[in-house]
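Got a structure for you, questions after.
Below is a slice of the complex: some chains, not all, each in place.
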């Protein structure tokens, strides 16, 4: 992409989590993502970067939208894509993750995009196989492309995160999106405030430098540059972690009344799919401060860049 | 496709139903379909018409064969195709149709092929999003590509439908195939007779010009140029709408004995999948008056033409 590149910043074969990336690597990645984002606006949305290469989506959890985002990203780079949905077929047959992966690899595959319920699954796989591994979510641990696309979206709007303050609101405890976002924003200098009911925000996170915790959304509203809402999993309700969705919505839902108390240029993010009326009201979701669809667009560009970089491309 | 085209007849971005199409638009579409049908007979079954474009099958109902027909149509035009099967993944997560569609669109998609159980879903979507929408069936309302492929097949065999008479036989009430066919055939001048038990033919349809109702297949047999059989949904049996499949078959099933009482050149159509032995006997299904497989072949050509036209191609 770049004519003169003395020494490429990025030379890793995997994307496993946010923490292991340097700020320089992320910047190199975003530079690539930026040029790929332009490709998606063309009539012919395709570049030959990965022609003749094979990307396999190895998914041990259902996830239509992340899978489709990676699929479109790979297609747009001219790679062939195959889905390996490991449900009935493999898990029930008792095959190990490494055996399944090695089988796939033996067919001549370049990159495995892994979604797995076990934290650490992507790193474990990467250390046991010989192809590129991209973590598409491993339990509550990490979802690095989500963290990166959120970061990309903030930088795209704010220019820089130095001295900025970003709230992440919702069920922090169970969220790999929160973990990945928090780490990504910190790496670029933002202060992060984690907002949610005490049962859903791990107290230990307040020990991280630049991270604070608040149990009141109203208390932080006026003081942040961006608010990243998390999807409230309806399943949590039964587990006694919060009284009801209505209660949650009343205390932590983003609505137009709260939006008016925010800074004029506040950014509202949500990883989707949105529970309209619960963590976000429709007017906010569709309003001019919302960056929800930009996140999706940027997510595709970031995933194109990730697939390109782990395959050996340089920024 | 055509060198000199002063003013293209077709300039719509969507295909939502039969009614909104003019006869001229359908003729332009069929002209395109005709040239695409030839592509499918080649050894290299591919034209670059939609290279670098992305078609998404957004299906809220299972439908292997319609989905595959659209998939092959898109591939044959060199488009990339992604299936978004909205089951567990999205509906259960409570996301709205428009949110799901906007998410897909934000990834850089050109055309959404929508199958949805709610009548009007395609029109609703088209008026809320910015990409081409093709209705692949919305409840009992419309299945326009089916109506068009049936019409194409009749015209391909009969030359013209002026003064012709076409029977549609079966469960008219619940059938988007019947509605779409009826409207398509009327638009090209055919008289339509709807045939079925009184419980399965809405009386109101007899108010349409050129449409009559009969409860006796035997009474109309000798008087029609084509007979479009509908698939009898076995589920209706339990609902008390007709006594039994045997009874239905005896009164409304097409068999060789009935075929002998038809005109020599009668055409037998069926949208598939056929219940052999219920609405059609094997000898008729595989006989020389059957156009069942021609419908499938024509369906692919019509869908190629639709995808091409809504993407901005001209006849």
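Should a chain be cited, it is by its letter among A and B, assigned in written order, with residues numbered from 1 in that chain.
As a convention for this text, contacts are C-beta pairs under 8 Å (C-beta built on N, C-alpha and C of every residue); 3 or more make two chains touch, one makes a residue touch a chain.
Quick caveat, the model's predicted, so the values are computed rather than measured.
Number of identical chains making up the complete complex in this structure, 2 of which are shown: 3.
In this section, only the chains that are shown with their structure count from here on.
Here the C-alpha atoms of subunit A line up with those of subunit B after a rotation of 120°, rounded in steps of 5. Centre-to-centre separation between subunit A and subunit B, using Cα means, comes to 40 Å.
Here subunit A touches subunit B in the complex through residues 40-46, 62-65, 68-69, 71-72, 75-76, 234, 272-276, 293-294, 296-297, 299-300, going by the rule given at the top.
The residues of subunit B lying in touch with subunit A in their complex are 51-54, 80, 82, 84-86, 88-90, 93-96, 99-100, 102-104, 106-109.
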